[in-house]
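Here the complex is missing a single protein chain, while all its other protein chains stay put.
Our next item is chain A:
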């Protein structure tokens, strides 16, 4: 028995050995560097192989034991009811028969609809049959005290069932572990549950870390005077032992443990990589913690190492590759392909051009024919008598000579257009404005009614053509001005690029603020809170925007100002003008706004082109929006904030870019043209979770609980506190005690914890006083093993109490109940 349990068998590498590279595959997750796997020693086939060491038994289901009947009813059942795992087995055996995670899930079975109970972990492949939406893992523990006895009952049910219990009751004495100074109500409820529901004959309660210490004492790892440092799941304890018995008056507890370490790691990583948050599950964090976390011997210097970016720090950094599929890459078309495409395009273009030319020539010839015909007709008309004209005209469909003439003119004009000759009409209009509209300048009273009508028509035509001319001129002027401006700016840029960029940024900010403010004013914040009122209706307490306010005002004035008592609205025509007013966007400074917006668009475009200039060519090459959009679709988040995140991750690559600008780039497309700034392609590195400082930062909270806001002393100081509280013993005993410090509990498995603890305690103890810190032979299982050894002793029966005892002596007695650990 002893030989199997030597520390060497169970020990873990104190430092993770030099990294061995593990190839990164693209499809599957992998840890780049993996430490040495803990050794597996064959002890009992019924135990999960993964349980040993730092790997958790994730999906291991214990099988039902068949030999329950072989044990006499005097053989105690030993239960280690720990915060992380529930272990149950027989007294005197080496290992617990059944071990599972101390959690319960109550999902709904999908097909039958009944709520089922699942204790411990289970195969995730079977999850599809259950509906987990309303449940999660539930534990019976609040901190390290059992408080939900319904869940405890499920756990016990499962434990006894797996152990093979098949009688009408569990007819074996029970030894169960509990926390130090367990509140009496919790202890009595547990006793009640065991007595009344399972019919247990007798019970004993003991402290898990004390059993662990006693077990190691039996194997000579520690002595009868000593100290147990137990780093558990939710709490850590230090319990001094004098003459083999724990001194509870001197023990102390800090509410921090492995749970907090995992939680801290998970939170830190998901804050560091918000876009991979979904990949960082609790289970994964637990795995990372067990594989890669270690305790730094000197936290400050270890931090310095990382802060200065030394080579050692790089070697200590691990990265976890998330599954990553490279975005679809467009291959650059070969030259042949390009040439082929160009030729094809050219050919198609030529064909279209030919077709158009053919069509045009047909049209021209048609029109020429028509013109010819009409001219002939005109000639004919000139030759014949006045009386015959009407008969000829009736054949052609024209009414008069003038009509034919105007038709000829029309055709000539369109013919000229078709042939591509310059249209002289506009210039002619310009020149002959006065003669073309002769009536416009004649006073009205000199004209006949018919002429008056003609005059009105002419005036209209004249003003429109004038307007057209003016607009044309204005366009031309604007164009030339813009060109000039562009030229000036280009000069400025070439003169002093940095200053120019700075100015551009400033201008951008100023403008965008201005435009946004105006928008805000107009909508009066209606849009900022997100619940935009689409119906336009205004409920109580909702603010009106400027347009709505004006509308309200107009309506009320219409209702009240007129009539004085009776509603005369609509009696006069002007009343209806009100609606025109209402529908009009009565923003007087629209012009200024438009100008600003145009200017903003221009500045934005310039800035974008600047960015394209400043981004290194290697990034600009190839990839752009596509992979980003692809990625955004992966995460269903918006594009821009992912860009910001990428930039935050790689600040060096983006030095020249103002991230606030990039973040706002979504407002650019409003004004049209500028294309998306080119981003560097995403690489596998963007899908790597790098764990550097976190490796020792997270376990450090065991020594500095202040880091996570727990205002209590850490493990090393706890030893000092405990020794201080031992007021009754003299210094010689204290020296003996500090020469036998045993570290146990799941969190003591961190590499480097023992040396760190030793260093920490050395500072507290007097100079040159003896000090020895050892790790328990198996920090996880020792508590159960110690308890099993204890329960196998022939004197165990003296430490138990029965249901009768419990009900006769009452709670006050149960409060005083403490077992003797030395039998």
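Criterion: a contact is a pair of C-beta atoms (placed from the backbone, for glycine too) under 8 Å apart; a residue touches a chain by one contact, two chains touch by 3 or more; residues count from 1.
Simple rule for what comes next: contacts and distances are computed from a predicted model.
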{"item": "Record-based protein name (UniProt) of the chain missing from this complex, from \"Ribosomal RNA-processing protein 41\", \"DNA replication complex GINS protein PSF2\", \"SUMO-activating enzyme subunit\" or \"Chromatin-remodeling complex subunit ies6\"", "value": "\"Chromatin-remodeling complex subunit ies6\""}
{"item": "Option from A:174, A:252, A:702 or A:723 whose C-beta touches the chain left out", "value": "A:252"}
{"item": "From A:173, A:714, A:745 or A:786, residue that would touch the chain that is not displayed", "value": "A:714"}
{"item": "Residue of A:160, A:259, A:275 or A:437 touching the missing chain in the full complex", "value": "A:160"}
{"item": "Residue of A:73, A:136, A:169 or A:350 in touch with the missing chain, whole complex considered", "value": "A:169"}
{"item": "Hidden partner chain, residues of chain A it touches", "value": "61, 63-64, 109, 111-112, 116-119, 122-123, 126, 129, 142-143, 145, 147-150, 153-154, 157-158, 160-161, 165-170, 180-186, 196-199, 248-249, 251-255, 264, 267-268, 271, 274, 300, 303, 306-307, 644, 648, 651, 659, 693-694, 697, 704, 706-714, 717-718, 721"}
